[in-house]
Structures are given as C-alpha cells and as structure tokens.
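For this view, one protein chain was removed and the others were kept in their places.
Chain IDs A, B, C, D and E follow the sequence of writing; residue 1 opens each chain.
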Amino acid sequence: MNDKNLKEKSGILIGRMQPLHNGHIQVIKNTFKEVDELIIGIGSAQISHTVENPFTAGERTLMIKKALIEEGVEGDKYYIIPITDIMNNSTWVSHVEMLAPHFNKVFSGNPLVQQLFTEAGYELSKHVLFDRKLLSGTKIRDLMINDGKWEDLVPKSTATIIKKINGVKRLKHIVLKM
Amino acid sequence: MNDKNLKEKSGILIGRMQPLHNGHIQVIKNTFKEVDELIIGIGSAQISHTVENPFTAGERTLMIKKALIEEGVEGDKYYIIPITDIMNNSTWVSHVEMLAPHFNKVFSGNPLVQQLFTEAGYELSKHVLFDRKLLSGTKIRDLMINDGKWEDLVPKSTATIIKKINGVKRLKHIVLKM
Amino acid sequence: MNDKNLKEKSGILIGRMQPLHNGHIQVIKNTFKEVDELIIGIGSAQISHTVENPFTAGERTLMIKKALIEEGVEGDKYYIIPITDIMNNSTWVSHVEMLAPHFNKVFSGNPLVQQLFTEAGYELSKHVLFDRKLLSGTKIRDLMINDGKWEDLVPKSTATIIKKINGVKRLKHIVLKM
Amino acid sequence: MNDKNLKEKSGILIGRMQPLHNGHIQVIKNTFKEVDELIIGIGSAQISHTVENPFTAGERTLMIKKALIEEGVEGDKYYIIPITDIMNNSTWVSHVEMLAPHFNKVFSGNPLVQQLFTEAGYELSKHVLFDRKLLSGTKIRDLMINDGKWEDLVPKSTATIIKKINGVKRLKHIVLKM
Amino acid sequence: MNDKNLKEKSGILIGRMQPLHNGHIQVIKNTFKEVDELIIGIGSAQISHTVENPFTAGERTLMIKKALIEEGVEGDKYYIIPITDIMNNSTWVSHVEMLAPHFNKVFSGNPLVQQLFTEAGYELSKHVLFDRKLLSGTKIRDLMINDGKWEDLVPKSTATIIKKINGVKRLKHIVLKM
Partner (left out) sequence: MNDKNLKEKSGILIGRMQPLHNGHIQVIKNTFKEVDELIIGIGSAQISHTVENPFTAGERTLMIKKALIEEGVEGDKYYIIPITDIMNNSTWVSHVEMLAPHFNKVFSGNPLVQQLFTEAGYELSKHVLFDRKLLSGTKIRDLMINDGKWEDLVPKSTATIIKKINGVKRLKHIVLKM
C-alpha cells in the first residue's frame, strides 16, 4: 500500500516459526511497545515436511493464533500472513508489500531481511531479539529428534498442536536416511 | 492439517473481495451460526491493478480486518489468509490446506470451488449466499468507474481505505484504453 | 535425446484428449503405418476441472491405456507422456524433447505445433487426421453437458472410466454460472 | 538501483515491439530530447509464435539494434533489455528495477504501466507518443496476414530481418484455425 | 482420481533412475507380486545434465521401457510417468495424483515419500527394496566418472542407450571444475 499515513504505527515481523517458541512470543509482545498493530509474516510459507521446516504454513498459523489467545494478546491488533519465498531478493520487499497491509517499521534479526528493507527505505527497529543461542527452532527440532525435553520451550498450545498432528513422529521419520 | 478432530467446527470462505462489500460481511457473520472459527481466504491474492481485480491482497486484508472490528466480530474467531492462484485445479484444495489451519466445512457459491472441495471429501454448507444480482464486486467497480454511488454498498471503513489509497482513481486510470 | 539414429522410425502425437475419442484412436492406429513406435503426448497436462479441460492427466492416461488394450495395440509400441504447458512457445519443442524419448516424425493437425516443430527441423507427417467437424472434444463435451448421446463417440473403456469418476456430473457442475 | 543520482537523466520506454515499426523509432529518437540515456524494455519477452506476438525477444532485440544503427543513434546511449511478464502487477516495477540500470523518467502510453510507475513514485514524461490509429503492431500484423503492404511501415532493416526469418510465413501459419 | 475402486490392485513406485539399474528392475518385477498394475514415476523429471542427475526424463523413460521389454514384462501392465519436482512437499501427493492413473499402494524406500503418502492415507508396501549399499545410482555414476566397470550393474539395453547418447562423456565433462 502506498498511503504511508494510513496507520501511524504499524510494524512487521517475519520468521519461519519452525516451530513457534517462547522467544517468538516474547518478541511479539515487545513489539507492541513500539507499534499499535503488528503483521506477523510466516516466512518460507510454502515449505514443510523437511528437517529444517517440518510444519506447514497452516499449522504455523494455528500455533501463532492459539498462543496469542493464550497470552491475552487481542486479536484485533495483529495479522498472520503466510509469505511464500520468491527467487528474487531484489523484488522480495515488493512481494511482502503486496501481501501485507501497510507497515512502516520492520522487526528482524536477519541480516538479509534488514538489508532488503533498508535499501527499500524502511525503518528497522532497534528492538532486542531473543538470544538465538539459548532458544531457536534448530535447538527445538534437535530436541524433538533426540527425545529431549522441548515442550517447555514452546507455548502450551503449540505443544498441544504438535502432539495432535503427530509432529514429532513426522520429524523423526523425515530425518531418516534412505 | 490431517487431524480432523483438532477443532470441531471450523469453516473456510474464499472470495476475491474486489472490493469487500456488505454482502461479504453479511455472509461472514452468518457463517458463525454454523462454525466456531472461520478462515477467510482472499482468492487470486497475487492479482491487483486490473479492472477485475484493482486491489492488492494487503489492501483487501486491511479492508476485512477493519470492517470486522467495526462489526464487532471478535478477532480471535477468524483468520485472513491470502490464497494465490495456482495453475492446477486438481491440486488447488491441497494448496489451500497447506496455507490454512484445519477446517471441515466449506462456504462457497462458486461451482468450481464447490466441485473441487466436494471431490476432496469436504462438506459444503447449504448456507444461502447474498444475491449476486443485487450486490457484487462487478457492480461496485462499475459504479466507481462511472462516478456512481458505491460508498453505501461497502463497509464504512472499506470506503475510507479506498479513498486513502486513491483506489477509484487507480481503477479509472487502469480502465483507460491505450 | 541427441542420437538421431537410436530408433529409425519413431513418432510423436500430441493432443489434449478431453476426452479421448474414436477419432484419436483411429489416428493413433494409422500412425503405425509410418512409425514403429509412437509417443502419445497428453497436452495441457496440468489443466483439469475446466469446461474445456474437464479431466486430469492421470485420468486421460488411463483412458488411452485402456482403449489401446481394447484395440489390441501392443503395449511395447507406445509411450503415454503428460506434457505440461509452459509459457514460452519458442522453448516448447525443447521441453517436449526433454520429456519424451527420441522421435523423428511429428503427427499434428495444430498449426502452432506444426510451426514450432518445423522451425526446429522436424518432419511433419502428411497423415490425414480425423474430421474435426464430425468428431471433436468440444462436440463431446457439449453432448455431455446437454444430456446428449456421447457414449458411442468414445472408446467403450473411456465411457466406463468417465462414468466411474462421475465425469459428466463434474462437467455439468463446473459449467454452472456463479 | 537505489542511487538516484548515478545518472542525472535516464529514461525507460517499454513496448512489445511486435514488430518494431516507424512509430517506435520516432518515439525513441524523441526521448533523447529529455534524457541522456534510454533503456528500451522489450515487454512480454517470453512470448512468441502467437498471432499477437509473433517474434521472439531475440528477434525483437535484433530489430531494434539494427534499426538504431540505421538511424545513426549511438550505441552507447541506450540499453535493450528483455522484460518477461510476471503474474503480479504490484511487484512489476520492482521486477523492472531489478533488470534495468537506474532510470528516473518513464515513457509510456499504456495506462497500466503509467499507473504502476506513478504509484512507485516515478515521473512520467508528457512526451507525445505516435498516433496508434495510424500505426500499430496490430495494423502491421493484419497487413502481413492479408498480403498487404507492411514493409514501408517498419525500418528497412526490420523488413529485412522479418524476411530472413520467414516471419510472415510464420504468422500466416499460426493464424490458421485447427 | 477419486474412485478408489476403479482398479483393485494398482501401485506406484517413484525413483530418479539416474540411471536405471538392476536393483530397480528387481524391485519393479517384485511389485507385481502385490499389484496387477504399476505406475513407474520418474522423479525429478525436469533435472538433467548434473552430476547427480545426468539423464533427461525422456532418456530415462526409454531406459525403463527397453529394459522391461528385455525382461519380458508385458507393456500393458505398467505406466511410465515423468514427475517434475514442485516446491511444496505438502501438495506433492496431490501433484502425483494429478499426473498418474489411480493407485492404492505405494512402493518407496524414501522416508519423505513414505511420510507424505502416509499422511495422505495411502498404504505403504512392506516390500523389501534392493540393498542401496551394494547398488545405487551414486555408485554407478562414480564408476562412470572413474572409468570403472558399471555396465554389468544396469540392464543391457540401458548400457546400450547410455553409449548411444554418449552419456559417460557427458557426465565426465559436467563433473569438471571450472
């Protein structure tokens, strides 16, 4: 959208959320200190059933919604938008602008995402992200594969959803070598 | 998602919403008589700036969200998901299942959508849709092009959004012949 | 394939086969007067569930196989290959060459297909095709929609397949106006 | 490119050039009254061998180059860039920006192109285009199909190229009905 | 296809066959103990001319057909279908269903393929596959590159085809470093 004044303070945060974990929730809640409205973009939306990306966009959408209800974040304040990958980095910001309502602040810890939005003239939040060494999707997926305790690192509803869809079994099967 | 029991009563309604109008709002509100949760799919999400499809997926997402807030529909009860077209009808239901959280009832007045979901084993709602002869995107776009009174046919917030983004001017320019 | 001498006399015939009908069968049988081996390409393989293209590539593959068994055409003498459309006419012959075993003669009544293969240096058969005014996919689909007698215009096994998959019902539903 | 000051006066003109004709040449020459450098974008670059778009991007590139040499336009002053179509109007300007060197003025008589570049903040030239009723690709293709005199409507080198590649024969064959 | 009863016992086996080898032939022949009809899907059909995937779909189709004729497997009992990769695992089964005639049993040693078909409700065969440590495409390609004896590991007709198309020379050239 072109009208930069439609909403004074609106932000976007994009992540793969494979799976959604407590770090994401903490960051999402913190963004509301800076913006009135948040677009939560689900990155690599078309990818699923891989070791790095076990869950579908729909499953990840459900995880986010249920966790934010659990946390008491009001449903009117955010959007959950699947963002499929495209082959061209230089048109990617334009692709996001097409899919998402207007925003003027970007929350990201990803250097490429930062670079692309900066070149397109967007303001990056200085907002501190969670410590990826302590908590990351990679770490959680490793725990799932190796029968570790992953359940406390994700929202309660996310753990429930993963169990209902047999997510750990899926991941353990995919990781097998042929 | 495969677990058919995750949510007892969840539905999907897919439309292009070019633009969102009062008929859509009435149908969306009626679906909640049959389901607890509704996925609102924005069809042909990648198309914009054409006479048939003037608005982007992001703009249409904004229209829906603001109108449902206006109507007092609780934000926790629905999802707004852009659905890009794919070339293959026979894989389209699978494409929707990838992008959307689990659903078990389909609301659609479109014969092709009905056929595809029926072949995939979904239940169609008998829910009566709005009368497309009285109210349709086509009719509203014609009024916009010909300086007619379209504002009362759409939610108040939708009219505001279309004005802020100069939507009528966009449509009138695109419709010009080269 | 590059080795032009691998098989002395091999041909290709491409059609949408929506559905397979007696004209196709007659042409296929006639090609064996000119070639030892025939590649039957199913055109627009990715399209289905439209009024012009009601059947999937898989359904059309089944129709062809069962009809040729019925006709006593030996299974070792032909290939059935789905050919998806690509956006570029000028790379289309190369796309077909990638998907199909080597061939050196082209059977086609389609002017575009003739032009593309001719520019690529292939020999076109002078082989007379069936009379499209008497027998065509369009005519058969019209009969299906209007409760006409279409069954005698297609191979017996094709009629059986169409009935088993509720093909006429599918076509009649898709043709409905929203 | 982001540096808006790299070249003070650089323009872009996009057309399908099916085929290149004297109107295009006149417009191209006129643009140099406003800009130092011109990017000539070949639209719908991936399409060829259709009645509306008979020639490939490579053939059209050759037509433009040879005609501009003929006209004495210096080769250092322009770029010829094939622009493939993408499905999304709202990311199309970004797609052009990826493929073309920096530009700051847009020459176009196409309302959609004008709208998209305007929304992206570009300046449109007021430059008067040729009269499309007198001279157009459509008119020239019709003359080719109907054995009319088209040769004088295109640059001499373009006529030579079309003859060498048997372009009229191609067009006449493609236009045949199956 | 939706009619699950069209053919009582039909199976699908998908492999890249780069190249076809004796292990594939052994497995294909064994499947007929469980099914009446077999669909042989050529995976990654669009890939060729890489070190991992030297042969085109057409070349692989030819290898399979000629080897099965050699082995006396009746041509009416199987289909050879190229399956192009798509980006989305979660719609891949639907993509295969579009391209292939109806099937109800899946033969695969690939964990991802097993997982995807299982989630879609298909029955996997317990059928023992060949020992991939003794015989694999990787091993054969390594032998080709290093002038080893690969000919006895593939069907006789496959060796002939590879020689006719200069397949080993192709592979040796592609593997060179720039």
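What we mean here is this: contacts are C-beta pairs under 8 Å (C-beta built on N, C-alpha and C of every residue); 3 or more make two chains touch, one makes a residue touch a chain.
From a predicted model like this one, the values you see are computed outputs, not experimental measurements.
Q: What shown chains does the left-out chain touch?
A: A, C, D, E
Q: Which of these touches the unseen chain: D:62, D:93 or D:116?
A: Candidates D:62, D:93 or D:116; residue touching the omitted chain: D:62.
Q: Touching the absent chain in the whole complex: find that residue among C:50, C:91 or C:104.
A: In the full complex, the listed residue that touches the missing chain is C:91.
Q: Taking the full complex into account, what residues of chain D touch the chain not shown?
A: 1-3, 5-6, 45-46, 48, 56-59, 61-62, 65, 69, 74-77, 79-82, 84, 97-102, 161, 164-166
Q: What does the interface between chain E and the hidden chain look like in terms of residue numbers?
A: 46-50, 56, 85, 170, 173-178
Q: With the missing chain put back, which residues of chain C would touch it? List them for me.
A: 2, 88, 90-91, 93-95, 97-98, 119
Simple rule for what comes next: only the chains that are shown with their structure count from here on.
Q: Can you tell me which chain lies farthest from chain A, using the average of the Cα atoms as each chain's centre?
A: C
Q: Report the inter-centroid distance (CA atoms only) between chain A and chain E in whole Å.
A: Taking the mean C-alpha position of each chain, the two centres sit 37 Å apart.
Q: Distance from the CA centroid of chain A to that of chain C, rounded to the nearest Å?
A: Comparing mean C-alpha positions, chain C is 46 Å from chain A.
Q: Out of chain A, which residues touch more than one other chain, so two or more?
A: Each of 2, 46, 48, 56, 97-98 in chain A touches at least two other chains.
Q: Line, ring, star, complete or other: which describes how these chains touch one another?
A: Drawn as a graph, the chains match no named shape, so other.
Q: Where do chains touch, given as pairs?
A: A-B, A-D, A-E, B-C, B-D, B-E, C-D, C-E
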